[in-house]
Structure formats: structure tokens, C-alpha cells
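Omission of a single protein chain aside, the complex is shown with its protein chains in their original locations.
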Amino acid sequence: MAALRACNHGVLFVTVFWDSVGFGLVTASIIALASVAFSLQFSVTTTPNFAHGDLLTAGAYGALAAQFATHNLAIEILASLCVGGAVASILNSALVQPFLRLGSRRITIFLVTVCFGWILQNLLLIIYGGQPNVFVLPTFQLEQVGPFLWTTLDMAIMGTTVVVLLLLHVMLRYTKFGKALRAVSDNPELARVTGIPYPRVVRLTWLIDGMLAGFAGFVLAAYIGSVTPTTGFSFLVVIFAASVIGGLGRPYGTAVGALIIGLAMEISASYLPAEYKTAVAFVLLILALLVRPRGIFNTEIWNFAD
Amino acid sequence: MTAILEINGLSKHFGGVQAVSDFSLSVEKGSITGLIGPNGAGKSTVIELVSGFQKPDTGAIVFAGRKIQGREPHRIGQLGLLRTFQLAREWPKLTVMENMLVAALDQRRPTIWRALATPGRLREAQEADRGRAQAILADFDLLALRNDLAGTLSGGQKRLLEFARLVIAKPAMVLLDEPLAGVNPVLGARIQESIEILASRDITVLLVEHNLRLIEALCSSVAVMALGTRIAFGNMAELRSDTKVVDAYLGTSA
Partner (left out) sequence: MTDYLVTIATFAVIYGITAMALNVRWGWAGEFDFFVYGLLAVGGYTYAVMVLPPAPKNDPGLIYMLGLKAPAIVGALAAMGVTGVISLVVGAIALRNLRQVFFGIMTFSSVLIMTAVVGQEVDLFNGYNGVFNVPQPFHSSLHLNSEAYSFFFLGICIVVLIVVYFVLERIFWSPYGLVLRAIREDEVAAAAFGFSPYTSRLKAYVAGGMIAGLSGALLVSYLTAFNTDAWSPIETVLIFAAIIIGGTGNSRGAILGSFIIFGVILEGTRFLPALPGNPDAPSAFRAIAIALVTLAFLRWRPQGILPERHYQDRSETVSLPRIPALQHRGDGNLEG
């Protein structure tokens, strides 16, 4: 009798485990979108952008605004891309570039991004207020896919993430811009000297970073169900964790880092109170900073054969 | 003739490159000893290893009777072995006088406890340091600039400030890493005088240089390095006729 009960517990244990792995994959997808953007931008500019979380929030609110106008999902996504991209471009052109031209130290740029993020958050606070703004989405059902328990939203998120990451990979590997980006992140001086239009590459990188982050913000808000001016900001810990583990400025590593963090967060949520999920990410971040601040991948940034 | 610095069997590799391989050298106390060799011979790496900024793979370094290989740079500095860098490293947002005051400090003095508990004694010591600093700055023609931020000095003045800091620090020995690199001839003469000032104060000097004229002018003994190891040792006259040395330089004129 006790054996049977133990068996049941064991089965439940395993089920719970696989469920959390499933959740972990979804979380990992959202994290991946946000942190790959961060790492990509950092790899080119080596500017730590503390307003990155607010880019997510901006994208989410862009989608929210679109939602008031139309209830078209595609337009909402488009809005998040546009707003995210626009905000990032403004940050770059209006603030980061002028300060870099002044020869400011990295710390100063850092502070500039903090101020910008702060302004952004408070602007949103003025326009939308501090209460959570609810996202209206079509209802989703729960489905059993193999050992995992997912809603159609979950699967959409994961699918979209895979597609986006693939698109990024194609861009980086095969397009002229992608190659230029890789060259710049490897060796900016050399890239400049060999005729690569450095300023244009930087501008486009920020734009892509913003669009990706905006989209990630939309996905995050859709997943949570609502958005506040600090949604993206609070997500920064998780983004940092994934980026540091994968390697700051290494998009591919960061994607793996996102997977690790997402899984760790959800699996731990089965055994710890759910509020501690972010704390788990934080602990991993600290461990990574202490043990291997350069990331778990000790190889070159771009793992290409060429 | 006692040796103040003894290096034995030093080696260091970076990645796949063996920068230093079984290098040995004995530096006599009170001497100005030269270390020369073609580019890539490993001279700067030796300086890095001796001063603690790199850790050797194998080998022993003994300074004033104490083993220093592998120790932290600041510990080695505390023992009285100081160095310069290929690019002059002043403290840019401190004034020239503040640069000197820092260099003058006995390393045990700067603690918060002493700052709070014995300010009077600290102030007296600082006054004494200030006096010495003025005298030394005068020697180096930097006295008029003493309240200027060190970062505003010209390149040559920064180099001289480096030497002034060494003088006030009263080390037992200094390692000079290519002090003439990128320096015009007028400044070169001043730097030669600066090294002579160091020697006159009983400071042993190990001078790494490409400029063989300076080496010849100052050094009683010279070690030659090539491909990471020592290939010759003696005075310049002897070295000139040593075929190994000539080969290593492949006919580079002195």
C-alpha cells in the first residue's frame, strides 16, 4: 500500500517535473528574445544599456495602444516592433552617440541610459498610470503535447522565438549587414579601417535591438496578461542572468543562457514558492559573475567555421 | 659584490607561444644592468614576471633574499622593487605634488585608522614629504607645475614625473621598461640624467632598452636576450664581438 502511494508520488513528481520543463521552455523563449537583443547590441557597441528593460515596456505599451485602436494581433505586433525600434533609435541618436562623440567614459554612458530609462518609465506612468493595464487576447486552451502541458499561446511564443532566432542567424551568417556586424563586434578598429560603415552598423544594430526588445515586451505582457510601466524593468535581472551566463555580447551563448535560466526558474518553482523564481535567476547570475563572468562559452564570440 | 636580484630558470608561455624560456640573470646591488635583445625576445615579459604582473610557469626570483616569484605586484612593490611602464602611467586627476606624495608614502601608513586616530603625526610626515618632493621636482624641472593635474603634462614631463616618483619612493631597485621609447633626443638626455640620479641614490637599476647608445653609456653589465632566453652577458665591448649577439640582432646597428 505504501509502495503504491510512493509510486503515485513518484509519478506525480515526474509529471510535475515535465510540466515545469514545459513552462521553462516557454519562459526561456521570452527570455531569449529579450536577452539576445541585449547581447547583440552589447557585442557591437559594448555599451551596457540599462534602459533595455524599458524598451520591452515601450514595445508592450505600443501594442497596447494598437489594441485600443484595433483588435488585430498582427497590427499589435507591428506596433510593438515599431515603438521598440523607434525608442531604441532615439536613445542611440539623441543620447548615446553625442556622448560618445564627446569622448565620455563608459560609466557616463551607462548613467545616461539609466536616466533615459527613468524618463521613459515616468512618461509611461504619466500617460497610462501605474495600475496594470490588461492585455486582451483570444482565449487559449491547455493542450497536452507529449509530456508537456502547453496552451496555444505558449506554443505560439516558442514557435515565434525559434523563427526569430533562425532569422537572426540567417541574417548574421549570410547577409552583408550580418557580416559587417560580426566584423564590428570582433574588432571595431579593423572594421573601420576596412571600409565597413561603422556608424550605420551601429544605428541598425540599435534598431534591431529595439525591435526585438519591443516584440519581447509584447510577448512578455501577453504571457503575464497585463503590463505596468515597470514590467520590463523588473525583467532586467533575468535578462542580465541569461546574458552573463551565455556571455555578455555573445548572442548565441545568450540564447543558451536563456534556456538555462528559463528552465531553472520554472523547475525551481515546483519546489519553491513561485515568488522566488526571479531570486533563482538572481542566484544564478551571482554564481555566473563569480565563477565565470565571461560566460560559460570560452570560445570566440561567433561560433562559425569560417 | 652581492646580487640584489637573482632570477633562475624563469619561463612563461602565453597560449601557444613560449615568451620566456629558462631565463636566468643575476643583478648586482648598486649597478645599472642592461637587458637588451631584438623585438619579441621576451624582455618586457621578464619585467612583467619580476614585478608580479604576470605569474611565471617555472623558475625562481629572489629579491633581497626573499622569494618573490608569483607574488602580487603590490607585495613586490612593498619590498622595495618598483618599475616603470612602457607608457608613462601617472595619476592623471591628481596634481603633480599629489603624485609625489602618494609615491612618498610608506605603505603601512595609509589606513583609515591612522587617518582618524593620529592626524597630527600624519600631517607632520606629509610636511616632510612635501619638502622632499619639492627638492626632487626641482631636479626634474617640474617644480613650477606642482599644483597642476598630472594629466595635463606633456608626454615628456609625464616621463620625468615617473622618474621623480621613483626617486621619492626610495626603492632598493627599479625596473625600467624602455624609458626611451618614442622619446626625442633632447628628452633622451634628460632621461639619461634621471637614471643617473637614481643610481646616485644607491638605487639598483635594471634597464630594458632598445637604444644601445644609452645602454653603453650607463651600464656596466648587459644581458642579451633572444627567443626568450639569455644568450650572452658582459659589458658592451665584449658583446660587440660576440657572434651569437651579432647574429641575434642580424646586423642591427647599435
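So that you can tell them apart, the chains are marked A and B in the order they are listed, and the count of residues begins at 1 in each.
Just so it is clear, a residue touches a chain if its C-beta (ideal position, glycine included) is under 8 Å from a C-beta of that chain, and two chains touch if they have at least 3 such contacts.
None of the values given here were measured: they were computed from a predicted structure.
Remark: the omitted chain is touched by one listed residue; of B:E6, B:D57 or B:E98 this is B:E98. In the complete assembly, the contact with the undisplayed chain comes from B:L218, out of B:V27, B:A41 or B:L218.
Touching the chain that is not shown, out of B:H13, B:H74 or B:R240: B:H74 (per the contact rule at the top). Contacts to the hidden chain, counted on subunit A, fall at residues 48, 50, 95, 98-99, 102, 104, 106-108, 110-112, 114-116, 118-119, 121-123, 125-126, 129-130, 234, 236-237, 240-241, 244, 248, 273, 275-276, 278-279, 282, 285-286, 289-290, 293. Listed by residue number, the positions of subunit B touching the unshown chain are 31-32, 51, 53, 72-78, 82-83, 85, 89-95, 97-99, 101-103, 105, 107, 109-112, 114-116, 119, 122, 125-126, 130, 134-135, 138-139, 141, 143, 146-147, 149, 165, 169, 193, 196-197, 199-200, 216-218, 220-221, 235.
Keep in mind that, in the parts below, only the chains that are shown with their structure count from here on.
Centre-to-centre separation of subunit A and subunit B, using mean CA positions: 49 Å.
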